[in-house]
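Every protein chain except one is present and positioned as in the full complex.
Chain IDs A and B follow the sequence of writing; residue 1 opens each chain.
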Amino acid sequence: MAVAVKHTEDLAHEATHPVVSPLRKPLIEGHKTYGDVTTDICNLLDRRAGAGWWIAFSVSFVLMVAGIIATAHTVSTGIGTWGLNKTVGWAFDITNFVFWIGIGHAGTFISAILFLFNQKWRTSVNRSAEAMTIIAVMCAGIFPVIHMGRPWLFYWILPYPNNRGSLWVNFRSPLVWDFFAISTYFTISLVFWYLGLVPDLATARDRTISKLRRGFYKVLSLGWNGSNRTWSRYETVYLVLAALATPLVLSVHSIVSFDFATSLIPGWHSTIFPPYFVAGAVFSGFAMVMTLMILVRKLMRLEDYITVQHLENMCKVTLLTGSIVSLAYLTEVFIGFYSGNPNEMFVIVNRVLGPYSWAYWTMVTCNAIVPQLFWFKRVRTSVPLIFVLSILVNVGMWFERFVIIVTSLHRDFLPSSWAMYMPTITEITIMLGSFGLFFTLFLLFLRIFPVISMNEVKGVLHYARR
Amino acid sequence: MNGEKLWKIFQQQDADRDSVDLVNIEPRAAMSRRTFIELIGFSAAAAALAGCRAPEQKIIPFITQPMAEFTPGVGLFYASTCGGCSASCGALVKVRDGRPIKLEGNDLHPLTGGGLCAVAHAMVFELYDSDRLRQPMRGSQAATWDEVDAEIKKQLDGIKQNGGKVRVLTSTITSPTTLAVIEKFLTQFTDGKHITYDAVSTAAIRKAHLKTHGREAIPSYKFDAAKLIVSFGADFLGTWIAPVEFTRGYSQARNLRDGRHEMSRHIQFESRLTLAGSNADRRVKVSPAEEIESLLLLAKLVAAKTGQQAPAEIASFNPTNLNPRLQQVVEQTANELVKLKGASLVVSGANDTDAQVVVNFINNALGNYGATVDLNAPSAQKQGDDEAMAELVREMNAGEVKALIISGVNPAYDHFARNEFTSGFAKVPLKISLNPTRDETSANADFICPQSHFLESWNDAEPRRGTFSLSQPTIAPLFQTRAYQESLLRWSGDERNFYNVLREHWKENIFAKDANFDELWDKSLESGAYTIERTAAAQPAFASSDVGNAATRLKTRAMTLAGKLTVALYEKILMRDGAHANNPWLQELPDPITKITWDNYASVSPALAEKLQLEEGSVVRVSNGATTIELPAHIQTGQHDDVIAIAVGYGRTHAGKAGNNIGANAYPFVSFDNGTFQYLANGASIEKTGAKIEFASTQRHHTLDGRPIIKEFTLAEFISGHAGEGERERQSQSIWKDHAYGEHKWGMVVDLNACTGCSACILSCQAENNVPVVGREEVRRQREMHWIRLDRYFEGDGETTKVVYQPVMCAQCDNASCESVCPVLATVHSSEGLNMQVYNRCVGTRYCANNCAYKVRRFNWFDYPHDDEIANLALNPDVTVRTRGVMEKCTFCVQRIEEKKILARNEGRAIRDGEIQTACQQSCPAQAITFGDLVDQESRANHLKHDERDYILLPELNLRPAISYLAKVRNTEEA
Partner (left out) sequence: MHAVRRESINTRYTAAFFKREEDLLAAAVEAREAGFEIHDAYTPFPVHGLDQAVGLRRSRLTWIAFIAGSIGLAFGLGLQVYTSVYDWPLNVGGKPFNSFPLFIPVTFELMVLFSGLIAIGVLLIRNRLWLFSKRLVFDRVTDDRFVLVLRQSDASFDVRRAMKLFAKHGAIKVIEGDEFV
């Protein structure tokens, strides 16, 4: 480009010192200027990873590899390597699937729904929350494939023209709905996340010192130059996507719940499942976001950006969704007896007092009782407490899925077929492996992409001003 | 290796007749010794199969052939006789491309009709057992027939000159021709004797009748003619003498279909829960001592009420161990019996001459001889002579026996004093075994001359005097084996083959002299049976002389048994005496009562378990001083506290791959007393060892918990029409428009009142549909593959345990919940109402199985082994062998449906009702299963669906199953 630049001498400029309003608390602490934000976030990318990161990474990596080995064993030998039997056809596999899908709900919830509700505080967490979503959906996606008896034929679920005359798929099957819901959700979340990244990638591109990184960011930032025309269309699309993603989030877990709700197994066949599952998903998702954010602000020293106020807000969401979930538990029990259907009643009794009651009560403790602690501001503002409680919540949510799946299946209509289920080492390893994969990818994300949406944070930097 | 592929190879072999190219079929690169042996066997099999294995002699296909003439790829049926046990039931052998692949019942057989038992169905698998000997053996070295024949002849000639005892020891032989052959063989020697030995013997009945009627015979029992059956521990539906025949008669007498409103009544006194007892209208739980006293008291009361002259010992009998309740029960029983004089039947399962004598006395007093008990047509199905066996063991140990030839027996395993036997056996200079395998006894023989399998050889049978049936070889011997009759013929210097001997014997002794032999012979071969009409003769007179002493001895016996722990030995329906222990189909068939596979166990009552703090599976040490064995304990409701029930037939050491070291051998508990083997070992002790195992059980919950899964009525309720209540108004609604069905809509009705739980259907299905055996570990994980299962539920407390059976297979629901959830359309509905499973489309999500309310779908968790080429010969080429990772289930034997549809089309006619029979239906001895076309308004199935007892399982789900059940009815009120 040929630019004949005529430099005029710098005009006098005064350092801007924001006037803090007495009403609003600033979302970002430490009186940051735009430049500080850029520096803080971009330096994370150029700086070498700390010991904490390396320890976390190696642990997760080892877990991931173990999981890959266990999966290979399953695929090569057969599903018989799992603890399933003629009566309990699903257990750990689908439990983990639903669990990860649930985790994957917070990201889009934060970036879409909170965006529509104009919740400014979302800006410091939405980037990593969305990354978490995408990674969680990846983890979830593994299970429906490997739980098949013949996983190498998984693509038969796709409705593609074929030479089988031509045999399509069964659009009445919730598993097909799952496939469409999850792939759509994954795609939309991915582009949503990437779209948000582009301006920040440009920022990184324009200031990183490493050549390699510059090249990388140059390509990914699509030649972004902050033009206002671009910004204006960009925001329109961002709004559209948010508007689309919101019903999408709700649809995905509703459809996942259809896997159970549309079946006839007592304990599965229930109309409250869609809202119940969505609430549960957001519940567990936010818990996971809190766990991660607490780790991130420690690992990356981002206390100024991810403040206790952010955590407190998320605690409130957790409290709300947790209460919805508890209500769902009560409703289940009530309807079980109100229905007067002996099978339904039996399932409830069997859950609460049966051989798997330990799982049920773990679930109740972690999901119904623990979040109630968030009524207290002292709890909501104590980082260590939040950390522990958020992990407990996810333990509980994992057990919720386990309870729903196993306790319903193992004793259904004909007592002659009743059976017990116990997981095998292979199954447990695969589950741990999925956590390994999750954290491996998330830690890589922290190193490669701007953890915090700089352009959005800059937008709310002076939230407390004017 | 895939069964289909194998089969194709044979097809091609049929075409060009040379030996199979092993490289083609043998996948293994390195050749271990084991594979080497398999190869030999296989090449033998293949060579044998080359060119449709029709034996040289003329054999005649079954009379009503499905096909006009032999077509490759189409099954042919040959009438034959089952050699599974000595009951010698009539059977049809389905031969497909020169391979027998299935046994079915022969409707034309006068005794068993279309019925067969579970063991019979497993026999095909035994034919292809790769553990069978493949050539004669000298000790442990392989030899040729010429060698062994020469040597054996030489030694036998020696004995002929110097004299000395020659003994032929066989299991019960119902074949008249064979008996003649043995006779002929023995006449060569100065002291030759044929001894019949049954591991599980009923000699007492024969001895008792010798005493009371002067005839050493087992009468024929007419369960179809009896209006009231009183059984003292006789499991006549499970294992006693001729279960298939008895089951058939029993269910005929209790059939309530087609508007019949009367059924026979069945009272069972027993200490352990038998299959017969589980079907009884009134089951009385008694200790062994109480059982004896009840019998005596019954004798006394019956005699009194019928005004019969009873010996003082009976007339004066006063029970000392019977509580008032039991005495009252016996009293009622006596009244009922007397009411039904001449139409009742009393039997006892005890192998105790005295008990049998008293039973005879009662039957005589009731005038049942000639009515329900017939001595003029005695049964030849159990001829074991316990005394003769004991004598033989003595002779051998005394070193008197110069030559011993055994066939079909394995005393080194199943004789109670097997050490005495083996020591004696060792003293015999010439020991020849004709057994097919190198079993416990044959292992110590000088020569093993393996006999061909009954499916490979000619034979005849006369299970009941005057009722004959023939066996035809449906395949030439797979290995270098020989019919044992031929071996004996050779050694008696007779070079004829057994086929000719058989024909001549029938010409001489069986057919009428003036008859046209060939015509009659062909007819008998076609139909599989030939009967001689008997002129009705009077029953032999009853002599009460021995009844008194018998009663006295029984009293003392009751005294000794009273209040003591007793080990009660019994045969399992599937394992019987243990001869077929190497048959994995039988090993994996769940016992109808306990639902446990791959094991035997010490059954104890819940109270006893409580006392010893036993849990299901905790290992116990059972001992009666002389013998001690360790077994896992099984807690059995309905069993008496004084009894520990243990099944014989387990703990084989030389059975083969599948059968070795499964369970423990309980035969040592048998004792020889008062001239017969006693299967009650009194004065037993039991203690906990602390170890615990998990049973490979197919059902873990045993009660209905008040769920309306099984409908049951008393006869009174049924007659007054309560059975139909509530069913009809349950007509389900649907928001969808129903799909229209084409020219057929297949449906099935299962009569729970007929089903006795014998489990034959399970193995019939397994053989027909290539259902894999998964092994003990997988059954423990509850992954058995049986397409039809027999649900068994207990009702009521220990005192009055009621048992109900319910066969459950895929119900082919119109609104199948499995179909709508399958993502890839691998299970969809056919225009004929079948719920089709498309194996090659299935990706194995298992969603269908989860969503199946009846839990009848089975998943291939692994690739189940199909690498035994010999065993693979038993596969049915009409049914795909499923691969790993796909779902499978009952298809109403769709291959049979299609076969008949094609046949009908070729003959340009409509399918006849009842022409299509599913595998489970075909060989049900109780005819509990009816299959048919529901579009055809006149069809039998349709007719039964309108029976007032008809109901469907889980109607509230609106699945519209094509299978419905007919409610069970118990004849509870006293006749």
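One rule holds for everything that comes next: contacts are C-beta pairs under 8 Å (C-beta built on N, C-alpha and C of every residue); 3 or more make two chains touch, one makes a residue touch a chain.
The model shown is predicted, which means the values in this text are computed figures rather than measured ones.
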Which listed residue, B:149, B:352, B:814 or B:933, touches the chain dropped from view?
B:814
Checked against the full complex, the residue among A:159, A:275 or A:354 that touches the missing chain is A:159
Which residue of A:248, A:317, A:359 or A:397 touches the chain not shown here
A:248
For the chain not shown, which residue from B:261, B:513 or B:737 touches it across the whole complex?
B:737
Which parts of subunit B are in contact with the chain that was left out?
734, 736-739, 813-820, 822, 825, 828-831, 960
Extract the touching residues of subunit A with respect to the undisplayed chain.
1-8, 10-11, 13-14, 16, 33-35, 38, 159, 165-172, 176-177, 180-181, 184, 187-188, 191-192, 195, 198-199, 202-203, 205-207, 218-220, 222-237, 239-241, 244-245, 247-248, 251, 255, 258, 454-456, 458-459
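The working rule: only the chains that are shown with their structure count from here on.
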Given the complex, residues on subunit A that touch subunit B span 77-80, 83-87, 89-90, 144, 147-151, 153-154, 156-157, 164, 167-170, 172-176, 179, 259, 262-265, 342, 346, 409, 411-420
Flag every residue of subunit B that touches subunit A in the complex, lowest number first.
699-707, 709, 778, 781-784, 789, 791-793, 806, 808, 817, 820-825, 841-847, 849-851, 853-855, 857-863, 884-887, 953-954, 957
